[in-house]
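Structure first, commentary second.
Selected chains from the complex are presented in situ; the others are not included.
In order of appearance the chains are A and B, and numbering begins at 1 in each one.
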Amino acid sequence: MSKLMTKVLFIVAGLTLMTILACKPADKDLSTYGEDRAEIENLQARYMFALDFGDLDTFVSTFTEDGTLDIIGMKWQGRENIKEGLGGMMPPAGEENPEAQEASEATEEKPLYRATGRHNISNIVLKIDGDKAVGRAYWFHMGNGNPDRKAALDSYGYYEDEMKKVNGQWLFSKRRIYNEQMAEWIGSDKNPCW
Amino acid sequence: MSKLMTKVLFIVAGLTLMTILACKPADKDLSTYGEDRAEIENLQARYMFALDFGDLDTFVSTFTEDGTLDIIGMKWQGRENIKEGLGGMMPPAGEENPEAQEASEATEEKPLYRATGRHNISNIVLKIDGDKAVGRAYWFHMGNGNPDRKAALDSYGYYEDEMKKVNGQWLFSKRRIYNEQMAEWIGSDKNPCW
């Protein structure tokens, strides 16, 4: 083989290798801001469904094994502790507001049905660095736990979140919840975001 | 050409081909969770604008040709049927609540202007598999169809969605709407999500 030939072949082979390496991020497993944000948004939404429908097993599965849920007034670390702590505070599924449930039984003109409460997340800000992420977001809650089953906004606040990617899955390692309807649980008066 | 030479060339050509194939997903058409979710979120939002502004043509274009809109109390399949069925239920554009419109004409201290209603989507959960997707999300509605044009939350519920990618575009193949302000239209008391 001529020397020139060999050189050319090495260059072509080298370029090919570089290309293969450069293309690596095109894999489905690629980690980009958009991909990670999409997964985290999905996590944040699944958390809400699990919370509002009293599905505690799914709820705690959105946290890392040693994840922390901190609602300022109370704080639990680890899935079992979160399940026990939060579970004790939640009304049984379908009984968002037992008193209103009582009250509405009295009404005859409207058929009775269970009251519900719904948490919503908005304004999600995420800073992602490898397999760690920091988040800020607003939340607000509405419910119809009144005798008329009338939809009503009743509280809001914001989240300070830390997330980790464990075995390819994003999970909360820490969620801190500020609630602006409780003097003791309101958050900062400075921008908690960036 | 020497045999060695030929071999080397085949290897280089083979690697190049593999690289080209491996890089395919890097195209703009690449399908990743993040890309598909972004397109579907956009679809979900466009649906809302079209609905609230009475733009029925755009609204039905968010469904597949044989898509189904199921509001529990009623159900329509196919774009034309959805258009006719939903169109019959919608107030003419700019007349969200004709009665309130009437009422507000009586007020002299505040200039009259049309009332509006706005549907919002939140907590979007999406499971995507190739050109099919399943979704869950919350919705809530606010309006100002009262004599003071005061913003008021009036209803909420959740969606169960099925989507299909048709010619590169995500569309609803089925949307089922639960409404927690109607005894007959409320959804499950079990977590409808995962």
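General observations
Please note the rule applied: a residue touches a chain if its C-beta (ideal position, glycine included) is under 8 Å from a C-beta of that chain, and two chains touch if they have at least 3 such contacts.
Quick caveat: nothing in here was measured; it's all calculated off a predicted structure.
Whole-complex tally (this structure file, single sequence, 2 chains shown): 3 copies.
Here is the rule we use: only the chains that are shown with their structure count from here on.
Chain A and chain B, compared by their mean Cα positions, are separated by 21 Å. Those residues of chain A that touch chain B in the shared complex are 1, 5, 9, 12-13, 16-17, 19-20, 23, 26-28, 30, 32, 34-39, 41-42, 44-46, 48-50, 53-55, 58, 93-94, 110-114, 116, 118-122, 142, 144, 149-153.
Residue ranges on chain B touching chain A, taken from their complex, read 2, 4-5, 8-9, 12, 15-16, 18-19, 22-23, 25-26, 30, 32-35, 37-38, 122-126, 136-138, 140, 153-156, 180-181, 183, 186, 188-194.
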